[in-house]
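Can you read through this structure? Questions will come right after.
For this view, one protein chain was removed and the others were kept in their places.
Each chain gets a letter, A, B, C, D and E, in the order it is written, and its residues are counted from 1.
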Amino acid sequence: MKKRLLLIAVLAVLLSPAMIFAEDVVDPSAASALDAIWLIVCGGLVFFMQAGFAMVEVGLTRAKNAGNIIMKNLMDFSVGALLYWAIGWGLMYGPNGNGFIGSGDFFLASGDHVNWFFQVVFAATAATIVSGAMAERTKFTSYLIYSVFISGVIYPISGHWIWGGGWLSELGFHDFAGSTVVHSVGGWAALMGAIILGPRVGKYVKKDGKITVKAILGHNLPLAALGVFILWFGWYGFNAGSTLGASYDGAALDMAKVAVTTTLAAALGAVFAMFTSWVMNHKPDVSMSLNGALAGLVGITAPCWVVSPGSAVIIGAVAGILVVLSVEFIDKVLHIDDPVGAVSVHGVCGVWGTLAVGIFGDLDLLGASSRGAQIGVQALGAASAFLWVAVTAGLLFLIVKKTVGLRVTEVEELRGLDIDEHGTESYSGFQIFQNV
Amino acid sequence: MKKRLLLIAVLAVLLSPAMIFAEDVVDPSAASALDAIWLIVCGGLVFFMQAGFAMVEVGLTRAKNAGNIIMKNLMDFSVGALLYWAIGWGLMYGPNGNGFIGSGDFFLASGDHVNWFFQVVFAATAATIVSGAMAERTKFTSYLIYSVFISGVIYPISGHWIWGGGWLSELGFHDFAGSTVVHSVGGWAALMGAIILGPRVGKYVKKDGKITVKAILGHNLPLAALGVFILWFGWYGFNAGSTLGASYDGAALDMAKVAVTTTLAAALGAVFAMFTSWVMNHKPDVSMSLNGALAGLVGITAPCWVVSPGSAVIIGAVAGILVVLSVEFIDKVLHIDDPVGAVSVHGVCGVWGTLAVGIFGDLDLLGASSRGAQIGVQALGAASAFLWVAVTAGLLFLIVKKTVGLRVTEVEELRGLDIDEHGTESYSGFQIFQNV
Amino acid sequence: MKKRLLLIAVLAVLLSPAMIFAEDVVDPSAASALDAIWLIVCGGLVFFMQAGFAMVEVGLTRAKNAGNIIMKNLMDFSVGALLYWAIGWGLMYGPNGNGFIGSGDFFLASGDHVNWFFQVVFAATAATIVSGAMAERTKFTSYLIYSVFISGVIYPISGHWIWGGGWLSELGFHDFAGSTVVHSVGGWAALMGAIILGPRVGKYVKKDGKITVKAILGHNLPLAALGVFILWFGWYGFNAGSTLGASYDGAALDMAKVAVTTTLAAALGAVFAMFTSWVMNHKPDVSMSLNGALAGLVGITAPCWVVSPGSAVIIGAVAGILVVLSVEFIDKVLHIDDPVGAVSVHGVCGVWGTLAVGIFGDLDLLGASSRGAQIGVQALGAASAFLWVAVTAGLLFLIVKKTVGLRVTEVEELRGLDIDEHGTESYSGFQIFQNV
Amino acid sequence: MKLIIAYIQPDRLNSVKQELYKEEVYKISVTNAMGCGQQMGYTETYRGVEVEVNLLKKVRIEIAVNSSFVDKTIEAIIRGARSGEIGDGKIFVLPIEECIRIRSGEKGEGAIG
Amino acid sequence: MKLIIAYIQPDRLNSVKQELYKEEVYKISVTNAMGCGQQMGYTETYRGVEVEVNLLKKVRIEIAVNSSFVDKTIEAIIRGARSGEIGDGKIFVLPIEECIRIRSGEKGEGAIG
Partner (left out) sequence: MKLIIAYIQPDRLNSVKQELYKEEVYKISVTNAMGCGQQMGYTETYRGVEVEVNLLKKVRIEIAVNSSFVDKTIEAIIRGARSGEIGDGKIFVLPIEECIRIRSGEKGEGAIG
């Protein structure tokens, strides 16, 4: 869907004023205005998700690293926008692609502003996901380097496969708004980053050969909650905006349906994450419930257009359960330190959403031959994205580790990245009990 | 207005592709796109008000309960969305209503996604208002139970009377965006909750037979202020979106007028609440001024479409004065403990807004026979909503109190709900002076 | 551009239903709906910038003044909206102008709601800029008085010159979204305020005849960052909304292009401010990088429509460098105490943006005879705005100083304005280390 | 002159203050503290991981009094702070050798009150 | 060896530190405190209700010095902290029996400075 509409739009710009919208009942001038309003407003909302990510990450980590987290979020967007303009967009949607990688239209030579604007905020979302999993111990310079590559190369290439008319889209893989393209890609990069970095000091304590898992509490749950509400708000732009237009025949119905499935999945994600944590740990956990809402949102991102509200309820509920189990598994069994649960929310629930397209999707809308076939293609897409990112992001982090270094020293980590990396304190004047 | 347009829209979906918009000059395809963009964007804004409510309530209460407040706000939306999908929408707008209660279209069988989306965020607003008045002492489980009933039953039924084509709308009662339907309903449920719960420990201290009123300070005014700005921002969706469409003849003028009256009333509410608190307590009170802006917004919600900007100025100013007097009266005379002023802002100013329709409204737009008659109908509507909610919400809270229990123990209340209800701290690491 | 379109719109309202849009291919009813949706949504976004300003200012100042800053931001909008309705709009866009000052349409007699709504939020932006530079030491009453004059008189008159059809617009001065009209005007008023007020106690310490500059740290960088993200988000409304319509021929392309240039300039502003602070102070400074994003946004505000994305990259980068140098110059050389950098961000980068129109702008779009001429006109406009504001705001502040007094006493300043001006604490319960 | 240091439950501060006022002890200093005594703490969970909280929030009071006031000050603190539960707190008495009022430079017993 | 405890107005900390430096007293420890002395507090209003604030914010300084330093330390504190107003604060001197530098294990008078 995304791809088809985008191609039409790109063609419209390249060939205009040819009569692209001939079959369209809306007159072309009103149509382009409708599309532009829709995409710019939705793009703005997706941009605003940067604030949401920043607040969630700040809230779920310690006060002494808050400034560093802000910088990472600000800079992955800023550096990412520059790179996506220079090469990313070209690699993803460039007209001279070969199914594996796009080419052409670098520096947005085509002037397709409206689509670039909507796409750049997606690229930035993928980039920013990683920040949370690598929080509280990553060298700032290394993070800048990473940002260049994820927005400039890694994300655009797998994006090309799915949304740029590449080989996965040819196979019928469907990812309406990016469970795989954006969230899984971000989530798997986060996973590789967290593994290669290693855990924060004091997170996994070895004692008599046995590893004890320690909790490192987030310092500001109200900000984390604000972040989740902002993300949810922005997600209406993310999902509903992925119709990529408001003027094609049936657009109104599509936009509204997506808003509904998105709402229900997020709500159910929150509810079921709460109950799962309640059952497992005897209390309804605040940060897990917040993660649950995000899990529901990530889960519905791919299938939001092809499933019914009833299926959205199920997809959200499963995502809510999944995210809690996954957070605990990654922490307690795999001992991978992901302070905000980015891998579980974006990686794991991204895969779940991708598969849910096959499991619950309307086969007519998907143009699929059979449910089994569609599930297979979806699984293939999810696996390919995983492989692609695991290898490239893994290599990237390893190279950075060997050269510039990926991690601050232990002393810096204990004192806090704000002081050592940025020479500042985020909460000057507040008394903060240091031994946490 | 709301009702009429919504019925048209519902019909449009049910009967489509019949030529509903025959009298409309906009071509139908563009029209549905315009309406969908408008309602989804405005619905998104209203959703974002959840963040505003959460921040206002967190800010105006104590740090030790912040996580609990977040959970209540997250969950009343999430549970509410599920219930409103399953039954609430059907009871409110179901086609087989009898003037008192709607019926049909449960689980959104009609597929009227765009209107459901816009309505569910209103239902959630009504639900979330209660959270503030019951803050810092309510059992979390009981709050979940309450959420089920308010979004699933209480709100939809009185909503049906006014917006669903029920008996009040037949009488000519006008409530453009919900001063009564949403805010008073929420405010009165808040009132019943606060009464039945009783005040927080230490709020009203009996000494030698005399009750001394103590202030329990909010812990984070910047977050409260952020919440108010978010609410104000979202209110543009709330009020202007209540045209329920952007394509009918004259929609553009209506939308813009509503935006203007909303702006002026909110501004004047803030200014007059400030001056009132200044006169009464010798200093311009921050949290009262913030409440004043909300009071102005609630006051203009019903009449925003039928009054002139000049009247909006008066409506806002009166609301600003009213909210301060009401907060003091409820606290100092009635000794009802409403930590954030929800009853005054939403209940009292909701009634003011409802009456203001009669006092200042354009009789032609209202289709009213005389000003007196319209004022009478408005008063009747406000009174009916009060009775309905007082009885049903009162019963609900009493039943919960007798069964599950409504309140945490005194020890839990003193230690904070975050620790006892959710096993967490919201500001881990910050030193918080405990004796507040 | 802004002016031309607005005049058309004003005429449309005044003369309607005459066939204004005769040359327009969009049918008039859809056109007005498109315009209204666009302007109301964008106006809402610009309103939301108030929250951004409030958070940035709160975050970059000390905890003991947070409530006061909130009140200033809330009240300059509220008082400003009232004044702009009563007289400001009439002085700016009133039909009986003489090139220097508009006249007529007071109290919005014309009913041109949609344009007034979009303009009032701009007026409020200009007003609120000043708050940051005067933070932590200004008497609250005096600030209210100032707000009346800036929104009611000073801003509208220079606004008339440029957007209201006045003499500067006649000369071909171009300021698409207000680098000069809004930001420089606010910035220069901020400069005069900061000078006349004098620095905060302890900011510049004289010792043996030598002045040592002290840093007074902001107390909440996460809120400041949130504020910057909110401002950036709102800026899409500010700039893209300044097409003043979505239905004219080519609107879609304009809107999208503006969104793109805005994104790139902001991103580059952040990146280059970071690098500049890194080079100069050996660490990437958080608050400077945040300022950098705003600098880029202010810089692109005037030229966003007439420059290419490539030029936007340069404009943003230069703004990012400029803001760091300017902050240091104003602080370390001029010893003017501007706690949040308002003068540098809005004043200095506003001038840069205004000149950038001439340097990088498309001469055809500008209707300019030569690049040199356009640069000259732009410089003239920037200088005129500076003179106008320096004189009028300077006088205003001096008169207030001599009469009501501009500044709180030293004791009040040390104790914090929250306690003495508003009788409250913003972070009740938190332990705040007082000696900062 | 003695320095009385008391650790009490935070929610007891108000009643301790009231009892002290009754005994005409008006001057006190209060700080936040975290304490570990017989009260063993409790367990929270955060994101599924158990958190042992064995440093509990306490309020620390310091009162400098003349020797003749020591007993009634201690009794007042006990009256205000005792609930009979573990965690009620503890009082320590230390000797003070000198006391100076900064405003007047006054020294000794006269400066304490 | 003596432990000098001083309660001062928060805004006086810098000048106290400077006076101490002049006397070559470099080692101090500072904590936040709330205090109630002759300065009786003030009244705030919050949402129309009066709030009595009788615990005012203070800064608590602790300085351990050798006995020969006591007088000049006290004088330095007084110089830095005195404004002549109520609320200027108070100084207490307590005996120290032992002092140990953790890094070196050094004990007694030599460890203090």
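In the analysis below, contacts are C-beta pairs under 8 Å (C-beta built on N, C-alpha and C of every residue); 3 or more make two chains touch, one makes a residue touch a chain.
Since the model is a prediction, treat every value here as computed from it, not as a measurement.
A.B. asks: Need the list of shown chains touched by the one chain that isn't shown.
C.D. replies: A, C, D, E
A.B. asks: Touching the absent chain in the whole complex: find that residue among C:Ser32, C:Gln50, C:Thr262 or C:Ser277.
C.D. replies: Missing-chain contact among the listed residues: C:Ser277.
A.B. asks: Among C:Ala126, C:Ala177, C:Leu197 or C:Met288, which one touches the chain that has been omitted from the display?
C.D. replies: Hidden-chain contact among the options goes to C:Met288.
A.B. asks: If the missing chain were put back, which residues of chain A would it touch?
C.D. replies: 414, 419, 423-425, 431-435
A.B. asks: On chain D, where is the contact patch with the chain that was removed from view?
C.D. replies: 2, 5-8, 31-38, 55, 58, 60, 74, 77-78, 81-86, 88-95
A.B. asks: Can you list where chain E touches the absent chain?
C.D. replies: Looking at chain E, the ones touching the missing chain are residues 3, 17, 26-32, 62, 64, 94-103, 105, 111.
Assume only the chains that are shown with their structure count from here on.
A.B. asks: Can you list every chain in contact with both chain C and chain D?
C.D. replies: A, B, E
A.B. asks: Hey, what chains does chain B share as contacts with chain D?
C.D. replies: Under the touch definition, chain B and chain D have A, E as mutual neighbours.
A.B. asks: Please state whether the interface between chain A and chain B is built from the same residues or different ones, using more than half shared residue numbers as the mark of same.
C.D. replies: Since fewer than half of the residue numbers are used by both chains, the interface counts as different.
A.B. asks: Measure off the straight-line distance from the CA centroid of chain B to the CA centroid of chain E, and report it in whole Å.
C.D. replies: Centres of chain B and chain E (C-alpha means) sit 51 Å apart.
A.B. asks: Need the CA-centroid distance for the pair chain D / chain E, whole Å please.
C.D. replies: Measuring from centre to centre gives 18 Å for this pair.
A.B. asks: What are the residues of chain C that contact at least two other chains?
C.D. replies: In chain C, 27, 30, 34, 37, 41, 220, 226, 423-425, 427, 430-434 touch at least two other chains.
A.B. asks: What are the residues of chain E that contact at least two other chains?
C.D. replies: Counting only residues that touch two or more other chains, chain E contributes 32, 34, 45-46.
A.B. asks: Which pairs of chains touch each other?
C.D. replies: Touching chain pairs, listed by label, come out as A-B, A-C, A-D, B-C, B-D, B-E, C-E, D-E.
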